[in-house]
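One structure is given below, encoded as structure tokens.
Note that this complex is displayed minus one protein chain, with the remaining chains in position.
The chains carry the letters A, B and C, assigned in the order they are written, with residues numbered from 1 in each.
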Amino acid sequence: MEDVQNRAPEVALDIDRVGVRGLRLPLRVRDRAGGSQTTVASADLGVELPSARKGTHMSRLVEALEDWDEGLDRHSVERLLESVRRRLDARRAWVRFAFPYFVRKNAPARGDAAPLAYDCAVTSELDDSGQVFILDLAVPVMTVCPCSKAISREGAHSQRALVRIRARISGFVWLEELIELAEAAGSSAVYTLLKREDEKFVTEQAFARPAFVEDVVRATASALEGHPRVTGFTVEVESMESIHNHNAFARIERDPGP
Amino acid sequence: MEDVQNRAPEVALDIDRVGVRGLRLPLRVRDRAGGSQTTVASADLGVELPSARKGTHMSRLVEALEDWDEGLDRHSVERLLESVRRRLDARRAWVRFAFPYFVRKNAPARGDAAPLAYDCAVTSELDDSGQVFILDLAVPVMTVCPCSKAISREGAHSQRALVRIRARISGFVWLEELIELAEAAGSSAVYTLLKREDEKFVTEQAFARPAFVEDVVRATASALEGHPRVTGFTVEVESMESIHNHNAFARIERDPGP
Amino acid sequence: MEDVQNRAPEVALDIDRVGVRGLRLPLRVRDRAGGSQTTVASADLGVELPSARKGTHMSRLVEALEDWDEGLDRHSVERLLESVRRRLDARRAWVRFAFPYFVRKNAPARGDAAPLAYDCAVTSELDDSGQVFILDLAVPVMTVCPCSKAISREGAHSQRALVRIRARISGFVWLEELIELAEAAGSSAVYTLLKREDEKFVTEQAFARPAFVEDVVRATASALEGHPRVTGFTVEVESMESIHNHNAFARIERDPGP
Partner (left out) sequence: MEDVQNRAPEVALDIDRVGVRGLRLPLRVRDRAGGSQTTVASADLGVELPSARKGTHMSRLVEALEDWDEGLDRHSVERLLESVRRRLDARRAWVRFAFPYFVRKNAPARGDAAPLAYDCAVTSELDDSGQVFILDLAVPVMTVCPCSKAISREGAHSQRALVRIRARISGFVWLEELIELAEAAGSSAVYTLLKREDEKFVTEQAFARPAFVEDVVRATASALEGHPRVTGFTVEVESMESIHNHNAFARIERDPGP
């Protein structure tokens, strides 16, 4: 059968990235508490394609994923990308795994534990100049509005907000480290299992630490600036304002890379 | 050219509904304040298909929509469905238009106006026994947690919640009527444009009227039971709890129909 | 601390269902090939609430889930719902787990295996009259248009379509059984890993079996009618028509239940 992909293309342009998207698979991820956890990922995987080739061989990307029987970490991802470069004779390979990551969190007063899901992603690119490794996280927090609190006789509006971090990493960083610095930046962390004593604790703590999206994005950015293995980042905070049907957001970028 | 749709099917089963889905189009909708407004809808349109026919003629559904040059109301929808029945020789026709509906809302203290979008849908079915006409609305409100307020020294968690109404209608009902009864059931309505005096007002009003999802669903259901032209309904309230990463919901059904 | 939930409500209406929604957790599911697989679920869990009580105790729902350390099947779900009824003193309890379910599929010509994710859900309700148990599946297939094929000199448009099954189950049914009958109803199954020989096979098989959404929904419904442990169902087929920017759909209901 003809290898149509090896024909010459009609338009001779390099393609930055070509591959498969949204391929779902079970995935093991390193986990600070338990060593590893099994979750489910949506994978995007691709290569650079030079101007002389009409098409890439998509099935080899799927074979590379299928043969890659490792838990997800920086080094295993590097091996996956090496295998992709070799199988497809590509100068550069790229992958993104998006997955929920579970942390068992203890309620702040009674201490009961239950899992909380954080939407995370690992993105990595490899060529002869080395490996880029990026972590994405969406960390839910609670925010209490400082303005509403200051001007109202009683109460203040609060809401769930998402702290979205995109961090370029050198060396090794636990997802939990980034989760914790985002949670520390909100009025309170959120929890899966709260009994009444815990709900009282969370409410009072949150009202003692009111924070605008501006405050949360700055505190998170400041913590990321101080992290020795974060070499660049974007932080965006988006709060589902309880007094509006739209959201508020704030964003700080510091050398976020490609 | 052969009319393949008119062949006999391999499996002779009646099909309850067959047609097109997700066809987007501009749409005029009747509007209590301004007479009418232009919005954008996603339309689903279909017919019953008897067991003797292999396929329906999808393009005639699109032609019926295209020739239907009317604003959306109960009677214009009936004419659309009549036209569909005639063009496709169908016993029963069915349509659903989903669209954002805009209401200019005045802030509660200063009175400044700005639009708020409510996700709505009109669903209707027509056969020889008559027309079914259903309104769907998702009305955002604010809720303040009564438990959190009662047990905490200060504050109470609040959040945005959605009141989803599905109401079978006899006669004519403004979307605004259903919006207003849902908004009255929450701790507060939400607004697009709030200056400081308004934010103070909303916060204080909401904290004076704490409400669980259970309270909101009951108040909405009770108001719908009292509405003379609502002949059946489902109400569901879902609140994006600010202390959790999951939601709370409550649901009451009263003869919601097909 | 006061148990605010036990106050009398302002509006004394029974609530059909109240609880938590979108709580994500790792989940083990029975699996025909491997005994069990670990996946990730989004859980909704609730109870009926009588008119005399202001609120339910949401944290007990989370505790019931947290203490339920079992793989998902009909009997373990019954035990979860019994535990919920007991903890919340409820007449009726209800749960829904939505999760991707992975089946390793062999390519049709060369036989290489790779996982394919099917979006599934288990819904169950329990009261004194017994347990309702419902399976939902979304099975992707390929469809080739019979009309396009009959009228064109060459080719025919094809597309990915989803066969959505909702089946009430008595006794035990593997998810794989329902997947297989949906895949058999399309022009071809879809696969994750196809080499050239496989792509040729799939293309030729699909073009030898053109099918409208009407054909697919009828073949699936007919197979479900013949299944001894399916006591009612809805089937809906939706195809992402490659010649349009909207979809085609067809739907058959047979005693689908609550």
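Definition applied: a residue touches a chain if its C-beta (ideal position, glycine included) is under 8 Å from a C-beta of that chain, and two chains touch if they have at least 3 such contacts.
Being a predicted model, the structure only gives us computed values, none of them experimental.
Engineer: Any idea which chains on screen the missing one touches?
Structural biologist: Per the touch rule above, the missing chain touches A, B, C.
Engineer: Which residue among B:Glu63, B:Glu82, B:Glu154 or B:Glu204 touches the omitted chain?
Structural biologist: B:Glu63
Engineer: Considering the complete complex, identify which of B:Ala12, B:Ala33 or B:Ala114 is in touch with the unshown chain.
Structural biologist: Within the whole complex, the residue contacting the unshown chain is B:Ala114.
Engineer: With the full complex in mind, choose from A:Leu27, A:Val77 or A:Ala221 the residue touching the hidden chain.
Structural biologist: For the chain that is not drawn, the touching residue is A:Ala221.
Engineer: Please identify, in ascending order, the residues of chain C that touch the omitted chain?
Structural biologist: Residues in contact with the chain left out: 116-117, 140, 142-145, 147-148, 151-160, 188, 190-192, 194, 196, 199-200, 202-204, 206-208, 240-246.
Engineer: Touching the hidden chain in the full complex, which residues of chain B are there? Just list them.
Structural biologist: That gives, for chain B, the contact residues 1, 3, 23-26, 37-40, 59, 62-63, 66, 100, 102, 112-115, 117, 192-197, 200.
Engineer: Quickly run down the residues of chain A that touch the omitted chain.
Structural biologist: Counting over the whole complex, chain A touches the hidden chain at residues 1-2, 4-5, 9-24, 44, 46, 49, 54-56, 58, 146-147, 150-151, 212-215, 217-219, 221-222, 238, 245-253.
Just so it is clear, only the chains that are shown with their structure count from here on.
Engineer: For which chain is the distance between its Cα centroid and the global protein Cα centroid smallest?
Structural biologist: Given all protein C-alpha atoms shown, the central chain works out to be C.
Engineer: Please tell me the distance, in whole Å, between the geometric centres of chain A and chain B computed from their C-alpha atoms.
Structural biologist: So the centre of chain A lies 34 Å away from the centre of chain B.
Engineer: How many Å are there between the centre of chain A and the centre of chain C, using C-alpha atoms for each centre?
Structural biologist: Computed from C-alpha means, the inter-chain centre distance equals 28 Å.
Engineer: Distance from the CA centroid of chain B to that of chain C, rounded to the nearest Å?
Structural biologist: 25
Engineer: For chain B, jot down the residues that touch at least 2 other chains.
Structural biologist: As it turns out, chain B has residues touching two or more other chains at 147, 151, 245-246.
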